[in-house]
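Only one protein chain is missing from this complex, and each of the others stays in its spot.
Should a chain be cited, it is by its letter among A, B and C, assigned in written order, with residues numbered from 1 in that chain.
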Amino acid sequence: MDELTARVRAFAEERDWQRIHTPKNLAMALAGEVGELLAEFQWLTPEQAAAVMDDAEAGARVEAEIGDVMIYLTRLADVLGIDLSKAALTKLDEVATRYPVVEARGSAESAR
Amino acid sequence: MDELTARVRAFAEERDWQRIHTPKNLAMALAGEVGELLAEFQWLTPEQAAAVMDDAEAGARVEAEIGDVMIYLTRLADVLGIDLSKAALTKLDEVATRYPVVEARGSAESAR
Amino acid sequence: MDELTARVRAFAEERDWQRIHTPKNLAMALAGEVGELLAEFQWLTPEQAAAVMDDAEAGARVEAEIGDVMIYLTRLADVLGIDLSKAALTKLDEVATRYPVVEARGSAESAR
Partner (left out) sequence: MDELTARVRAFAEERDWQRIHTPKNLAMALAGEVGELLAEFQWLTPEQAAAVMDDAEAGARVEAEIGDVMIYLTRLADVLGIDLSKAALTKLDEVATRYPVVEARGSAESAR
């Protein structure tokens, strides 16, 4: 994670993109990349979507889109001074309290 | 990253959510969380957005939303068998080739 | 459509929201509302999603989210001086040329 953050930061700074890499712009870019990721899945049946990585071409596209999403998420967190792993682990603990294991088992509703 | 992936996976399996954690559903959930993140920034000026972490309440909300996005991205990558860091680093190398440092400096257009 | 555009515009002007209703902010708000719409469908099976309007409570939520999306799309188009119906019809003609009926029948691929 730290290496990725440093690499993405160096990438942006070498290109002098700090000025446009504002939190607002990066949040929009993140959403744009997630939109491209959705486009890979939108017309697939659940079965086709579950097997998408078995198709070399579609699998490579999905991996590239996931990479794009991760790049912008890493950059956004860095610009905001947020530790991405810590933010996720903290949130996971909170959600775990909201949805205790015993009540949540198998309930799609409780996944929300 | 490995620890986070393992924690998120255990969280889902303990709650028996594997059935609903399909790639298609997780991609939608990821997009939903990114939508909530956008909502934190949408009415802010660029200046307000840049200072959002100085406001304890708004900062905590942004950090929680970033955590949510990271949780679903981690889970989606795990379900697809994709190494999140590797996908990002591979994509970063590709983009670096497309936007060499010398041409890209300061050009907002080339950030796309 | 014209009535809706006028109603949404009056709504914003009465509240003095023109200043924050910039194209960039409205595009973000639109994406945020689409995220809430996705959240209504994300854990449903295709069958459950197809029957969502049969459930009074979920159906009302979906209708409200669709209303929100339409409000922001109408407002964004108005602020940009774009005729929403005309933009859709023009685009439909273009797509029709790209995907002629005879080749496209039944092909999910060609829906993209």
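Just so we're on the same page, a contact is a pair of C-beta atoms (placed from the backbone, for glycine too) under 8 Å apart; a residue touches a chain by one contact, two chains touch by 3 or more.
On a predicted model such as this, the values are computed, not experimentally measured, just so you know.
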item	value
Which displayed chains the unshown chain touches	A, B, C
Of B:L4, B:M28 or B:M70, the residue in touch with the unshown chain	B:M28
Interface with the unshown chain - residue positions in subunit B	24, 27-28, 31, 39, 42-46, 108-109, 111-112
Chain not shown, touching residues in subunit C	1, 3-4, 7-8, 11, 14-17, 19-20, 22-24, 27-28, 30-31, 34-35, 37-38, 40-41, 44, 46, 49-50, 52-53, 62-64, 66-71, 73-74, 76-77, 80-82, 84-85, 87-92, 94-96, 99, 101, 104-108, 110-111
Residues of subunit A (touch criterion as defined above) contacting the omitted chain	20, 25, 28-29, 31-36, 38-39, 41-43
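Throughout what follows, only the chains that are shown with their structure count from here on.
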item	value
Whole-Å separation of chain centres (CA-atom averages), subunit A against subunit B	3
Per-residue overlap in subunit C, given as positions that touch at least 2 other chains	28, 31, 39, 43
